[in-house]
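All protein chains but one are shown at their positions in the complex.
Each chain gets a letter, A, B, C, D and E, in the order it is written, and its residues are counted from 1.
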Amino acid sequence: MNPFYLLVSAALFALGAYGVLARRSAILVFMSVELMLNAAGLALVAFARAWGSLEAQAVVLLLIALAAAEVAVGLALVVAIYRTRETTLVDDLSELKG
Amino acid sequence: MRRDQAKAYAEEKGIPIREEHGMLHLVLPLSEFKIHMRAFKEMGFNYLADVIGVDYLDYPEGTSWQHPERFAVIYELVSMPGFRDGDGSRIYPRVYVPEKKPRLASVTDLWPSANFPEREVYDLFGLAFEGHPDLRRILLPEDAEGHPLRKDHPLGETPTLFNDGRYIDPASFRAGLRGKDKGLTGWRGGRRKGERR
Amino acid sequence: MIGALFVTAVKALVLILALLFAFAYITWIMRRGLARFQVRLGPNRVGPFGLLQPIADAVKAIFKEDITVAQADRLLYWLAPLLAFTFALAAFAVIPVGPDGWVVANLDMGVLYVFAASELAIYGVFLAGWASGSKYPLMGGLRSIAALVGYELALGMAILPVVLMAGTLNLQEIVEWQKQHGYFIVYQLPAFLIYFIASLAEMSRTPFDFAEAEQELVAGFHTEYSSTKFVAFYIAELLHWIVGSALIATLFLGGWDAPFGLPEIPVLWLFVKWALFIFLVLWIWASWFRTRYDQMIRFAWGVLLPAATVWFLITAYYVVKGGMA
Amino acid sequence: MSLVDLFLGALLLLTGFLAVRLKNAVHAALALAANFILVGVVYFLLEARFLGWIQIIVYAGAIMVLFVFVIMLLYAARAEVGADPLPGLKPLAAAVGVVGFLALAYAFAGVKAPLAAKAASAALSGGTAEALGPVIWQTWLYAVLLVAALLLVATVAAVTILRPGEGGRR
Amino acid sequence: MIPEPKELRTEEMLLNMGPQHPSTHGVLRLVVKLAGEEVLDVVPHIGYLHTGFEKTMENRTYHQNITYTPRMDYLHSFAHDLAYALSVEKLLGAEVPERARVIRVILNELSRIASHLIFVATGLLDLGALTPFFYAFREREAILDLFEWVSGQRFHHNYIRIGGLREDLPEEFVPELKKFLDTFDHRVDDYQGLFVGSPIFEGRARGVGVISAEDAIAYGLTGGSLRASGVNYDVRKAYPYCDYETYDFEVPLGERGDTWDRMVVRLEEMRQSARIIRQGLERLEPGPIRDPNPHFSFPPRELLATSMEAVIYHFKLATEGFEVPPGEVYVPTESARGELGYYIVADGGSMPYRVKVRAPSFFNLQALPVAARGQFFQDLVAILASLDPVMGDVDR
Partner (left out) sequence: MSVMALAKALGITLRHFFSKPVTIPYPDAPVPLKPRFHGRHVLTRHPDTGLEKCIGCSLCAAACPAYAIYVEPAENDPENPVSIGERYAKVYEINMLRCIFCGNCEEACPTGAIVMGYEFELADYRYADFVYTKKDLLVDTVGSKPQRREAKEKKKPVKLGFEVPYVRPELEGVKYE
């Protein structure tokens, strides 16, 4: 077992979490989410390496496909919002909250 | 023919007419000029071919043409053949613009194609078109001084230089050809600044 | 280990030199070839038949003043040509030029490697567009990404039937398969056509060269580049052409395999097939127009991708039913 | 844990840090792209070679390109300008990050690998496409189908959201 | 007007095209307002090539001015010579002999072909096709060679004289012209094969930059661009000059007024021009080439040695030029770009009092914003090229 990459992935996840909270631009928040997803993938692959589990790797493959779908919709939303509101700052979109 | 129609209209309204070289010139009064132009447009002159500015400052006296004011703006109206019921009639209404108050109404609302040529007349003659959507200089730089096609605007030709300081000054050379001036005379000084050999 | 590394390094060096030489002369071929299509002579002043022209061009380009636009993003402005150049060069590493050993890196997933390299090379293009701090390059950069979104899927979909039939992602093995069974252009003609069209876009050649459309964008993404940085882009751009042609020859025309039972000479046969595609691209360049980028995307998504998918399904059915594998 | 691992780990953290800290969105996106490529390299080292390529192609080649495209399209590179309406959020975010890291690290520390490295490596057989294929198409078949359907829906959704001629010029 | 930055949406971008830009056909500056790649508005800024020809011509004799006219529209330069000469001849009441009229028609049509060749060449180049450019220049070179045979000049011929032509055609001209005509039809077929029907060209040009007939009239379009919108207006048919009414030719018309029509109409016009030239060749009978009126025509060179009167006329014409009776005249002609005419105000002197050139490109350029709004930026250059502006003609 090589816990090193697990630690790295934990750190990356933490960085992503920080980014999601601290960033103000919708695109950058979104990028931080991607960073977190990647950290999860890294952890899974590290586990797979330790367990000798190809299934875990397959899950990462699905994860990547999911990420692609998510990004397509997410970025489309960002562009659509930008078109109507002309901003990418999350805080300016607060009226969406209700 | 719309041309005859326009002629009849002019006679009815008392607009002076002049026919020459097969062209029908109509001298519209400045005050009611736009009204008449609109009438022409409604008559079917759907195409404005040109807007021509002329400065009659030193137009010689004694010819059969009389020019009451210094500037004239000549419009060329066509009933476009090949489009709807156009018959190819051409008329040349003109309006004289006094030097003291060089402004007249724009016809861009009747013929959008007057946009550029009116700007050109404004640029080169300094006649302001009231109601023009975008009256700026068009051919000259925005910061140019004067209106070059006015007759009192200097031509600004540069002399042609030859060896040993000989030169031809175009304006006086031209004058010399016509016996108005002594022609080939003047300065015969050294070389141009910075010239070697 | 060290020995193998050394061999690889030497191979890579030789390949890089060969590619740079090929680049230099492809500019000559390009200009002479285009000129012949256009009933003129092309460069003929420097050396016999203008053969020294590339060298003269290089010398001239390098000694030009290196300009950086004041608005530019310095780091990326400098990085972009480097990225474009590196990834364009890297893609050739897995293309076999001869039987065993005549390849720099015999990766078991070489197709994926080529794919990754060609995608990453786009970074150089649009970073250049963005970092120049000028509007024309920005539009060129945006167009290049738009094009990427268009062709990349069709490109991948068109390779899949080949991979499926050969049962491997290794380029060397794909060539070996073709040596045994015959060339893929015979089995996979639709895939070949789709792949060829998509790779025209990938090489950004006519009719899909709108990212650097000279007429409206002046020179697209590299408008603001001069001197060596410009040369890097120029090399990268032509390397795409070189690599793209070599790849299509490898995938569909049997690569280094000698056709018609002719004697097998490494490099030579790949070179011949490669030259064929170089000429084909040149020919199309001389004959056709530039599409509009939205039309290209519509074409890629509306025609190429569905066609590639259908063909992939047909091939899959065939392979599963126990055809060749 | 070799030197290579250390080096890669350090680079990963650095690029990740840059990705969440850089002011310029294009720079941040590039840092993130570098991070993704490095993750792909780590996948190679962890005997997941097919995944490594896919990671590079999809994440670095497609997803990040889309990000950069959108940033450039919206001229949103200098996004975070002006006064921060919630200035207190940054330390809080940092705190959440640190706590999250510690919790995860604690959880991971308790994990014990059941297999020896050699055996695990043999089971993975390099994580090539051949090895991965049966798993995907047998164990995870329904998941794959679900993801495929999701991808299709996502494509349709993205196109619908940006459909021209609705509520605007385009 | 360029909008103030405040009015700008962030998504919009102001792009300054020119005055030095590969596809502005000279020194034209376009300020383009873009949303992404969509053109919201175009504002042409002209005048970078303004040379003040009109002012200069007021200070040269009628004879000397012939050297200035072709320099405006340097592509269809013969049209300007001809339009100017026709106006002055009308003022003078000069009689142009039959042979001179036929030669004028032949050369005018040749020049028109040369101009349309440039149009096709640069228009297709703006669509990204490199090769037609060189093919068209090859044919144009042949035409320029023909002009060189006739006048010794390739662009600025100075071949037309008030009342006729400078000198007769050289012997070699007619065979050379026939040789050219024999190959020319195949060459036009080649151009046609290179773009008409090609799906890429269809995609780039069909329905792009549409100008309706109403808009075309309103914004002052003439020439091929107007005919592409379906308006059958060709000055050669509507107000015939130089006996154009006796030549048998068709006026190609478009239907939709898009880039495609504007391109193809000009292509067809080249064929019709070749047809006119063939008819002209048949009519080419030996005869005088100049109105012998000594008032404005140089006397024959042989007479200088024998006749004192001829010498006096010669000296007077060379130094002072000839006097033109006062009057104002305008003769419309059809240049490759549209209706071209010289409005000349004569005051009885030997120099025109005022010359106004009705330059077709100047008016055609006004329609650019109309055609380009809502189109893609990539199409803007194609639309501009299809309107065929020549900046020398625009700026004068």
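As a working rule, contacts are C-beta pairs under 8 Å (C-beta built on N, C-alpha and C of every residue); 3 or more make two chains touch, one makes a residue touch a chain.
Owing to the predicted nature of the structure, the values given are computational and were not obtained by experimental measurement.
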Interface partners of the hidden chain - shown chains only, full complex considered: B, C, E
Full-complex contact with the absent chain, from E:64, E:232 or E:279: E:64
Absent-chain interface as seen on chain C, which is shown: 35-41, 44, 283-284, 286-288
Where the missing chain touches chain E, by residue: 60, 63-65, 67-68, 131, 135, 138, 141, 145, 148-153, 156, 158, 166, 170, 172, 190, 193-200, 202, 298, 301, 304, 311, 314-315, 318-319
Interface with the unshown chain - residue positions in chain B: 157, 160-163, 166-168, 170, 173, 177, 191-192, 195-197
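Assume only the chains that are shown with their structure count from here on.
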Shared chain contacts [chain B and chain C, defined touch]: E
Chains linked by the largest number of contacting C-beta pairs: A-D
Averaged-CA centre spacing for the pair chain D and chain C, given as whole angstrom: 28
Junction residues of chain C, two or more chains touched: 142
Junction residues of chain B, two or more chains touched: none
Complex contacts: residues of chain D adjacent to chain A: 1, 5-6, 9, 12-13, 16-17, 19-20, 25, 28-29, 32, 35-36, 39, 42-43, 46-48, 50-51, 54-55, 58-59, 62-63, 66-67, 70-71, 73-74, 76, 79-80, 84-86, 89-90, 92-94, 96-98, 100-101, 104-105, 108-109, 111-115, 117, 119-124, 127, 131-132, 135-136, 139-140, 143-144, 147-148, 150-151, 153-155, 157-159, 161-162, 167-168, 170
Chain D to chain C touching residues, read off their complex: 24, 26-27, 30, 33, 37, 49-50, 53-54, 56-57, 60-62, 65-66, 68-69, 72-73, 77, 128-129
Chain C residues touching chain D - in the complex, by the definition given at the top: 73, 75-76, 108-109, 112-113, 115-116, 119-120, 122-123, 126-127, 129-130, 138, 141-142, 145-146, 148-149, 152, 169
